[in-house]
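Only one protein chain is missing; all other protein chains are in place.
Chain naming follows the written order as A and B, and within any one chain the residues start at number 1.
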Amino acid sequence: MTFKDRSFLSIINPFSYASIGLMFTYQRLVSQQIGADCPYELSCSEHAKRAVERYGILKGAMIGFYQLQSCTPRTGYDFPDHAINSDGRIINPIEIDED
Amino acid sequence: MKSLIISLLICICTSSAFGQAGYEASMLELEQKIFSEENDSLRNELCLKKFNLSLMNFDARRSFFEMKRVNDNLISNISQKNNFLWNASLVSKLNGDFEYANIYFDQYLEATNDSNTNCLILGFLIKNENDTSILNAFERQIPQDSSLACLNCLNAVKGFKMKRKGAYVKVSYLFPGLGTMMTGDFYNGIGSILTVSGSGVGMYYLISNNMYYGSAIWGYLLFWRFYTGNVRLAKTKVNNLEQKKKALLADDCQQQIKALLKNNQIDFRLNK
Partner (left out) sequence: MRTRLVYFFFFLVCFQARSQVNSEFVDYLVISELNKEHKTYLDQLTLDFGETDSVRYYKTKFDLLTNNYDSFQNEFNSCKLCWKDTSLINYSSIHLIRFSIERANKFWKADSTYGSFVSKNSILRKSYNLSLNPKLDDSFLPYELKFHFQEYKSAYNKKAWVAGLLSAAIPASGKLYIGRGNSFFGAFALNVVHGIILYEAINRKGIEHPYTIVSAGFFGVFYFSNIFGTIHDLKRVKNERRKHFLYEVADYQSADLYLYE
């Protein structure tokens, strides 16, 4: 994500950087330990990281935790075919894809 | 005036010839001929020409495509047919389609009984990518040649399996993190020890404070995930280690084959 795409709140808020750092640490240290396997194309931590970068800590964290709650083996059945990629994972862009 | 008209006509006719200079234009010209040709064997001849042209231009992907259009049964000239079979097996191999390569190579061998070293090397390289039984059958067919002995390394690479792989996993069940550490990944091994023991201590703290629900829930959400995750991690790491060792062996084998290929070059055989 480029600097321009990020929200103003995300740029000035030090907590945004702290939470992005936390996510990064989780990905490096913990993710492997639990053998995380997400039905989404972007893993929960990656999605949360990008959402915080894009929308700031509050909205970003909310979006991130919402995906974490939706991470169940049956989640894929909620999505139409066009929202599933060739690997069978749910396409979950940060921005809602109007196109 | 007559000469003017003739020169004009010549210009019109030759303009297309000048425009068709170059590989793409030649390919198109051949395709146009194929399109308008009604005789099957002549059509096949043109397809073969197109295949050879793409080979001469090192267009491997297109050669593979053109190869499939050629019917080798319709090639009347024996030497042309043999060359086609050889080239087809080589092109298929270069494109990673080893089943096709094997079929064409077997046909070539059947037709020529070629026992040249470069032919045997190509056979080894193709059959190595197919079933082990196919490779073994081929090995039995060829004469024992000392210069080809190094090709046995292909078999060794193919059959390579790390010993006592299960032990790493079993150890991880008993002592979380140890299996991962045994694969040489101390960093993640220590990570496993810390996460499993940390979540275990947390569970114990909750139980000792009579918070049984919390203990059960956190136990499932964290301890159980870390514990099973550690076993999965050990499995992944041991598989990675096996691949790494296999790659080292394959590298060594590749060096030997490269040295062999220096003296026995495998090349396309194009009709003059």
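Quick notes
Throughout what follows, a residue touches a chain if its C-beta (ideal position, glycine included) is under 8 Å from a C-beta of that chain, and two chains touch if they have at least 3 such contacts.
Source: prediction; values computed, not measured.
When the whole complex is considered, the residue among A:Asn13, A:Gln27 or A:Ser70 that touches the unshown chain is A:Ser70. Per the touch definition above, the residue from B:Ile134, B:Cys150, B:Met211 or B:Leu261 contacting the chain not shown is B:Met211. Residues touching the missing chain, restricted to subunit A, are 59, 61-67, 69-72, 74-80, 82-83, 96-99 (touch as defined at the top).
Even with one chain removed from view, subunit B keeps its contact list with that chain: residues 1, 5, 12, 15-16, 19-20, 24-25, 27-28, 31-32, 35, 62, 209-211, 213-214, 217-218, 221.
Here, only the chains that are shown with their structure count from here on.
The residues of subunit B lying in touch with subunit A in their complex are 188, 191-192, 195, 225-226, 228-230, 232-233, 236. Against subunit B, in their complex, subunit A makes its touches with residues 29-30, 32-35.
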